[in-house]
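Not every chain of the complex is shown here; the ones you see sit where they belong.
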Amino acid sequence: MDFSIPAEFQATLDTIRRFMEDEVIPIEKDFLLGGMAPVQARVDALRQKVKAMGLWLPQIAKEHGGMGLSLMEFGMVGAELGRCPLGHYVFNCQAPDAGNMEILIQYANPAQQERFMKPLLAGEIRSCFGMTEPEFPGSNPSWMGTTAVRDGDDYVINGHKWFASGADGATFCVVMAVTDPNGPPHKRASMFLVPMDTPGIVVEANTPVMGHTGSGWASHGELRITDCRVPAENMLGPMGDGFLLAQERLGPGRIHHCMRWIGVSERSFEILRDHLLRRQVAPGEPLAMRQFAQGWIAESRAEIDAARLMVLHAAWAIEKHGLKAAREEVSLIKFHTANMMMHVVDRAIQAHGGLGVTDYTPLSFFFRFERAGRIYDGPDEVHKLVVAKRILKRRAAELMQRGEL
Amino acid sequence: MDFSIPAEFQATLDTIRRFMEDEVIPIEKDFLLGGMAPVQARVDALRQKVKAMGLWLPQIAKEHGGMGLSLMEFGMVGAELGRCPLGHYVFNCQAPDAGNMEILIQYANPAQQERFMKPLLAGEIRSCFGMTEPEFPGSNPSWMGTTAVRDGDDYVINGHKWFASGADGATFCVVMAVTDPNGPPHKRASMFLVPMDTPGIVVEANTPVMGHTGSGWASHGELRITDCRVPAENMLGPMGDGFLLAQERLGPGRIHHCMRWIGVSERSFEILRDHLLRRQVAPGEPLAMRQFAQGWIAESRAEIDAARLMVLHAAWAIEKHGLKAAREEVSLIKFHTANMMMHVVDRAIQAHGGLGVTDYTPLSFFFRFERAGRIYDGPDEVHKLVVAKRILKRRAAELMQRGEL
Amino acid sequence: MDFSIPAEFQATLDTIRRFMEDEVIPIEKDFLLGGMAPVQARVDALRQKVKAMGLWLPQIAKEHGGMGLSLMEFGMVGAELGRCPLGHYVFNCQAPDAGNMEILIQYANPAQQERFMKPLLAGEIRSCFGMTEPEFPGSNPSWMGTTAVRDGDDYVINGHKWFASGADGATFCVVMAVTDPNGPPHKRASMFLVPMDTPGIVVEANTPVMGHTGSGWASHGELRITDCRVPAENMLGPMGDGFLLAQERLGPGRIHHCMRWIGVSERSFEILRDHLLRRQVAPGEPLAMRQFAQGWIAESRAEIDAARLMVLHAAWAIEKHGLKAAREEVSLIKFHTANMMMHVVDRAIQAHGGLGVTDYTPLSFFFRFERAGRIYDGPDEVHKLVVAKRILKRRAAELMQRGEL
């Protein structure tokens, strides 16, 4: 076991951090106060810079135009980018596009690659993902109302989706729909690539989330899909493998989120730390001298360090043993990291007093929009049950084999 | 000790609850999605109804047009009103006006009563309170930058305030300013009634808080006060008693907040409970059947019940022994209730999954805007230290008297 | 609602506190270091004093020789007695005897009253309660292995019990046994009064609990019952009502424990507070000056106050509406108070450093032996589920009646 980071890769990390500090974080303030619109042009310019620096698509293999990092290396990059809400977007590794890229790379046929995958990797278009439905619990993925019925060379899709993040302005949507309602639960659904200008699919609303409907990438679309007709060749991957693709998309997606949350936590920690030094509670007495404040520093430091190592270990395990073998680790970091992050953000807010609830720091943004991290891609409770049941079943099998149960 | 509620008063509570259910909560949705503007007219109409029903100003003595409730009775009313963000406003007992009413009733001279107090009690105007300053910590109230300098028959005020809630549209501001910079710390400041149309006082901005600048009553003004000249007779209460008035205003203000938070917690509990019954996680299996969900119900119930009793006990203690004697109790409920509320709100959000972070329930509003309850009117940490130091000092005195320390 | 304590009853409380301080707590140290044996004689002498002072059996009606307090009044007395592990014993209201007294008063026939109840009330004998079985979960009370089979005028009992507290030296045991294995689950068992000198019942061991087998009252017997023959007239209460009696015994038992735990918490708080004042971390700097320590004081104070009010409210509800109606309240205080107590004890230990884990304060005793309070008489989890299911069912019925579910 060796925790060293090679000097060369450390240099890459340092470059990214400087870029974040010098270029990305300075435009964050306008995003915090006004959303994507006022910063879209500057963000697009930064994306070109990132390309020029060779840092584009850090999570993607070189053959597809990415940096070709290992998952563990991307974990460290993701923690740098996560320090600012715009970081991942600037490097074209933002959700939901990053997840869509992964399944496109793996499953898209040549025509789909040309039309959907390549422009997405190039950052020329955005995409969304239509899976969650308001009427059905996300924790039971095989129970779904959207259907796709074969009709000649087409499929006709009907359904209702929400939390299709970034649907506003997206060029296409990856839609999950039931194609075989009587099949075994996990083989019922398939995935379709649906251009957003197809008749019958409409962003009915950007769902108001934590006080904002948002816009562009920073929004969550509610989609109404009515007799929406797509050619059969728009199916992504094999018929009936929708659930499988979703799992393959979500697995790395979860770890990407965890890495980003380490960044959110580190940034919150830095803001907390610096505020404690700068804020005087009496002339000449910075808040940093107070034990309560020191407690926040120490507890946050311990919790972030612990979660960071777990996330990197899970990335290592996925690379080494595959996503399936590392499934428990992924569930463990999913709920552990999301909760840790919220604790750190909460302490940082508390330390700031009134300033902490204003939008003059990113803490208020983190507090409002990262809370969903304990819910999306499987709520805390679902991940806990997944882990526990696997551990308990494995042990039950051992004990039974030994005749001890 | 007797926990009974007299039948007559229970009937009043029931009337108020029905009114909240039938009239106030139905307009809440538009407030959650659009702030005060889209509901202002309806809210104003409801205020007239409340007057007609004899429920106006529940916290104010009958001689001033109120219901004349005891503080403990108002505690129970406040918990009903707190179930909806608009409740207190509809009954004219909303912060910051309620606090301003109290010091006006106690300290306003006849002219101030006519001009400021009476229209405020009548709900014809709104007010704000200018105390907190961005450059100075709220936890050290005697350290303040705003000054009022006597000049002939006037005072000339200069300073910078923020978190003047409801400044947008207010008719006057109660401004705290240093009048004797060399006096003993707690005698340095005085209070002034400053009409908002006085030259030199301006709402520079509504501070963006948790993603919103807000408007009207639901906003937090940043005030720039520059050579603002008010007649000396606009001083409220005696010269040098600004700090004293602030304390007398904050004491009941804190307990009013706590009562309201019981309402926030109860409403969140109801929303949680009903969602658990209605949301099916599999066909025929409501979420309510899950142990995790049942745990949320039981823990929330216990925590709310405990906090409710503490708040009522503190109200009783204030009535019985005076605010000064009950100061520890007020500090205890301030931090205890605010934290309890956030736990209940958080569980309710978690139980709702994606729906919990949308603005289709009031939970997201509570999550964002009640978080400040752990900060305003003294952050958790300050109240903990106040309580602890008083307990420890009292005991130290006892032990010393006995020669045991 | 009125939180006043009448002057006369306050005087009784003061008398009890003084007696605890002057007479009971001084012998506590020997109990902490050596168990019951070294203090038994002194404890017995104190019992005589308590009788002489008219404070004997505070929980029992006057007609049976007790003080005739209301349940809420006894709640306040119980909190005084709970400040020392010997308090309840000295006043003859200790578990398990107090619970046995209650069902004897309610169900014993005249012969049983003479032989078992009267000497128990007089403090001449001790008793135990044989319900829990090592092979069956306590959370499922109708699933039990002990049987009582009618044979002529006798019942022949066979079974295995543990956690029969105080069995060592007890004169009789109240044994729960299945009398109708095919009856409805809650009518299967009956209760028997079994003299401990009956052939076939034996204290096989005092179960080692938290490092001690204990002795006398302060022990937990494991009972082996083999062909133990008792006359049919030793059945307590009606045939098949064992479960009912157990519930009637446990309900008040739980609230008695909660009251005692308030005392444990208050004592721990006092020890914490005084240590903070006395312990210097540097010359002239008591630990009390540290914010961490002040945080412990404030948090503990808030939690104890909240729990105390809840417990008293539950006592009031039982008196006013009956045990059945107050069942949720009893479950709420059971888990809430037990957890609160452990937090307070834990903070007090932490504040003491090395001294905190020694037996030179009662904190180590509380830490070890009160931990079981989260388990006996229903573990936290069972009480949470009981409360939640009742709340959810009641609401489901309401919603269904309205056609909303």
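A, B and C are the chain letters, set down in written order, and residue numbers restart from 1 in every chain.
Here, a contact is a pair of C-beta atoms (placed from the backbone, for glycine too) under 8 Å apart; a residue touches a chain by one contact, two chains touch by 3 or more.
Keep in mind that what you see is a predicted model, and the values were worked out from it rather than measured.
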Every chain here is the same sequence and 3 are shown, so how many copies does the full assembly contain in this file?
4
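One rule holds for everything that comes next: only the chains that are shown with their structure count from here on.
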Of all the other chains, whose mean CA position lies farthest from chain B?
C
With chain centres defined as C-alpha means, what is the inter-centre distance between chain B and chain C in Å?
42
Inter-centroid spacing, chain B versus chain A (mean Cα positions, whole Å)
38
Residues within chain B bordering two or more other chains:
381
Quick one: in the complex, what on chain C touches chain B?
1-5, 72, 273-274, 276-278, 288, 291, 293-295, 297-299, 301-303, 305-307, 309-310, 312-313, 316-317, 320, 328-329, 331-333, 335-336, 381, 383-385, 387-389, 391-392, 395-396, 399, 405
Would you pull the chain A residues touching chain B in the complex into a rising list?
33, 132, 134, 137-140, 143, 162-163, 207-212, 279-283, 287, 290, 292, 349-350, 353-360, 364-365, 367-368, 371-372, 374-376, 379-381
Of all residues in chain C, those that touch chain A in their complex:
290-292, 295
